[in-house]
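With one protein chain withheld, the remaining protein chains of the complex are depicted in position.
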Amino acid sequence: MTEPINIAVIGSGYWGPNLIRNIAMLPEARLHTVCDLNPKALEQNARRYPGVHTTPHFDTVLKDPEVCGVILATPASKHAEMALAVLDAGKHVMVEKPLAMSSQEALLLIEKAEANKLILMAGHVFEFNPAVIALRDLVQRGDLGRILYLYSARVNLGIIRDDLNVMWNLAPHDFSILNFVLRAAPQAVSARGFCLLGRDLEDVAFITVEYPGNIVAHVHVSWLDPNKTRRMTVVGDAKMAVYDDVSQDERIRIYDKGVMRDSIPDLYGEFRLVTRFGDVHIPNLPTTEPLRAECAHFVECIRTGQRPISDGVDGYRVVRMLEAAQQSMQRDGLPMQLGLER
Amino acid sequence: MTEPINIAVIGSGYWGPNLIRNIAMLPEARLHTVCDLNPKALEQNARRYPGVHTTPHFDTVLKDPEVCGVILATPASKHAEMALAVLDAGKHVMVEKPLAMSSQEALLLIEKAEANKLILMAGHVFEFNPAVIALRDLVQRGDLGRILYLYSARVNLGIIRDDLNVMWNLAPHDFSILNFVLRAAPQAVSARGFCLLGRDLEDVAFITVEYPGNIVAHVHVSWLDPNKTRRMTVVGDAKMAVYDDVSQDERIRIYDKGVMRDSIPDLYGEFRLVTRFGDVHIPNLPTTEPLRAECAHFVECIRTGQRPISDGVDGYRVVRMLEAAQQSMQRDGLPMQLGLER
Amino acid sequence: MTEPINIAVIGSGYWGPNLIRNIAMLPEARLHTVCDLNPKALEQNARRYPGVHTTPHFDTVLKDPEVCGVILATPASKHAEMALAVLDAGKHVMVEKPLAMSSQEALLLIEKAEANKLILMAGHVFEFNPAVIALRDLVQRGDLGRILYLYSARVNLGIIRDDLNVMWNLAPHDFSILNFVLRAAPQAVSARGFCLLGRDLEDVAFITVEYPGNIVAHVHVSWLDPNKTRRMTVVGDAKMAVYDDVSQDERIRIYDKGVMRDSIPDLYGEFRLVTRFGDVHIPNLPTTEPLRAECAHFVECIRTGQRPISDGVDGYRVVRMLEAAQQSMQRDGLPMQLGLER
Partner (left out) sequence: MTEPINIAVIGSGYWGPNLIRNIAMLPEARLHTVCDLNPKALEQNARRYPGVHTTPHFDTVLKDPEVCGVILATPASKHAEMALAVLDAGKHVMVEKPLAMSSQEALLLIEKAEANKLILMAGHVFEFNPAVIALRDLVQRGDLGRILYLYSARVNLGIIRDDLNVMWNLAPHDFSILNFVLRAAPQAVSARGFCLLGRDLEDVAFITVEYPGNIVAHVHVSWLDPNKTRRMTVVGDAKMAVYDDVSQDERIRIYDKGVMRDSIPDLYGEFRLVTRFGDVHIPNLPTTEPLRAECAHFVECIRTGQRPISDGVDGYRVVRMLEAAQQSMQRDGLPMQLGLER
């Protein structure tokens, strides 16, 4: 076995500790440095992970020749700037979602990573979730038939951010899942968002995404809800599936249900649409922890040079969708073309 | 006790038989006539309800001096024209939802009923549903605090109509419930709808309704879904409630949860929003059958001359919302003002 | 098509009206007579089913040559005596569960029916339930492997009888399902029962039934429970299944789970037992109404002379189990041999 790869994690606030813990557990990686402005956070990490370097100075990390890859778990507004600095310092970088706060910045990151031949990975953790992978396989194998539409709800009473609205906070997950499951880039997006808590930040948003082939997706995000819901329904013309991330044992349910034309035409020679009911199937899924798989994938990409599953382009698309949806919100739901197709 | 009131039911297709059965069971009413073009339907009713008159001719009903009230369960496209004829014939009328296919027609019906001093009632059955009444009481008593937003889902794999799109078919229920629960007329509506089954009729729609006081409601209707869902969530700034019509025992759940300002300002003198978790309460509800209550209310209004709970204005508002939402759909979600405020 | 068969229903109290309604709807049968001591019940039936004969006199039914089959929905204490009278009168009989209050009486009925060449059917309605039939097929086809054990719960806050204890009231269902699903006669039974409401009748009972092949079943019945539960779990050595009669869409769930020996022996050369997790499958079931199927089967047996699925022997076995379980209860759970094997 080769040497473990030295990783620095920047940001040990709400989400950072999960990344730190996973990197520390990976045999292929070494948690080299934790960087945070908060001295208490550094102290805790030093106690918990004997041997780790801690520093409040981002520059120290950038200059440390031992650090090979950097994971950014800083506030979203800092993602682009800091990721650029990491790439400039010649280090690989994984950036928590969203990759940037504008598509222009995201494109800059892609270019820089390509120019410097470095790994740029977006922290789209759901692309490493066994249930999402199973859903993608169902869709891509054609088990559900032609996909007609999808809808997703990501709502609960959770942390209410004051630096991002609910869409920028939660919808990156839905957008990355949709692109991943459909293996497609969306064409247009429209959104309605509402500020309910007397601030200038949307607390609930309803977003419609249009994909090639007349596939429509709808996303509802909110941090004001009595019930924690993370559910996506995929309706195909052959079967339907529901992915419920809150369920303990039954994350994917496949319904052999649908609509078909009646076999016999009616009096007027027309075929009526009739519903068809069949069995439900709940596949057993691997119990892999998504975040661990994500961290392992970053380290693996560094080692092999392979392109990450959630690469810069993937991160860019999600940012582009957020950006356009934000514009649509400000125009009361006017659909915005995305220009992502190639 | 006074004489039972003679009621004729027009239309004995899918929904009509339920109205017929309920009228037949009411002690205050007499099922006088069933009218349908289908001779088989008439025959079945004659057998099941000995003594009932049956006729394929609507005119026969209109001319029969014994008939006092008429219930229309005919295709939606016929509602306005037939209701007008009933009112012209000097008889009270209850019309299945939607009251009409245009707001102009609905206004005509209101005028005619007022001019002729007759009852005009819209068949908004959910306004007679004990759970909806409980939800309205929660909201109107202020138990949930100031209402922030509501959202509703009415989806399943059900009958796919070919004379109406899914919004005209299902959303009248959500719209009438919203207006009833909020006791308010909406100001604007926007909608996105999608034709998924290769016809020129929307099979799924997402509708946003704006009420006075910055209250927002969202409605999702679809007849392509693996799971039957009839659920409305109401988020207030004090508590939250969920009305789940599919649940057998727990149709209303009240969550003592919410968001509040932290009691102590942070370093920058600002108050953070923090979440608050409390008990859940599930009230026991009366087991009244909504349709029976609706039918009894129609008969009671005829007897006493009182204005129906779901009167013509109520029916008109729902039609106006549908009409405007349809226009919004055709303009890719452009919000439409409703002009319903007085 | 041949003439409909004339059926009389005796008893129109709590359950009788369901039988009456189903007989009235069957094209192969004619609801000839309803007999009840309560004049109000007779009146209601006369109004609801024009043309039906009504009488308070059981004898009138027995003597009526037009009546071909009789359904007994009278109190359990009258079942045996009245069924004997019906058979003596040369008429076929279906008896609500339990067939009798003692196994001796049940045997008498079997003998009489055989001697008179008449149909004797026990009203074990669950043997006509599509979910129970699916469960039986799963077990009998061997899909679950060798059956290890079963357990059943039939509890809720329901009608509290004062003529029967909870076991005699509810457990006939579980016993008939067990015998039907396993296609076997049990060998022994033990039971513990408790009088909780200050009467001399058990309100809750726990019963253990032993079948050939070391198969064990456990039944919990109670009419004091906050949640309506009608659920049976079947554990096989290959798969497991749960039948939940309260579920609307998912009455049967098949779990591809189990225990197996580890493939590699441990240090001591022993094989450890390890658990195995796989998919869950929920078959789509026919929507047949069980009671309708039961009534149709009785009429069909009369017409063809075929032996009913739930014949006298089936009814006898259940009575024998109840009788022995009652004796066990009175001996604080002493197992009682049943002597049913042939």
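Letters A, B and C mark the chains as written, and numbering starts fresh at 1 in each.
The rule is short, and it goes like this: a contact is a pair of C-beta atoms (placed from the backbone, for glycine too) under 8 Å apart; a residue touches a chain by one contact, two chains touch by 3 or more.
Being a predicted model, the structure only gives us computed values, none of them experimental.
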* Kindly state which of the options C:Val242, C:Val299 or C:Leu340 is in contact with the chain not pictured. => C:Val242
* To do: Please pick, from C:Ser77, C:Gln104 or C:Asn227, the residue that touches the omitted chain in the full complex.
  => C:Asn227
* Of the listed residues C:Arg48, C:Lys78, C:Arg136 or C:Arg192, which contacts the missing chain in the full complex? -> C:Arg192
* To do: Would you write out the residues of chain B that touch the absent chain, in ascending order?
  => 249-250, 256, 277-284
* Structure fact -> It is residues of chain C that touch the chain not shown, namely 148-149, 151, 157-160, 162, 190, 192, 194, 196-197, 203-204, 206, 208, 214, 216, 218, 220, 224-227, 233, 235, 240-242, 253, 255, 257-259, 272-275, 277, 332-335
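Heads up, the rule we're going with is that only the chains that are shown with their structure count from here on.
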* To do: Provide the labels of all chains in contact with chain B and in contact with chain C.
  => A
* Can you give the whole-Å distance between the Cα centres of chain B and chain C? -> 42
* Just curious, how far off is chain C from chain A if you go by their C-alpha centres, in Å? -> 53
* Starting from the mean Cα coordinates of chain A and chain B, work out the distance between those two points in Å. => 39
* Structure fact -> Touching at least 2 other chains, the residues of chain A are 277
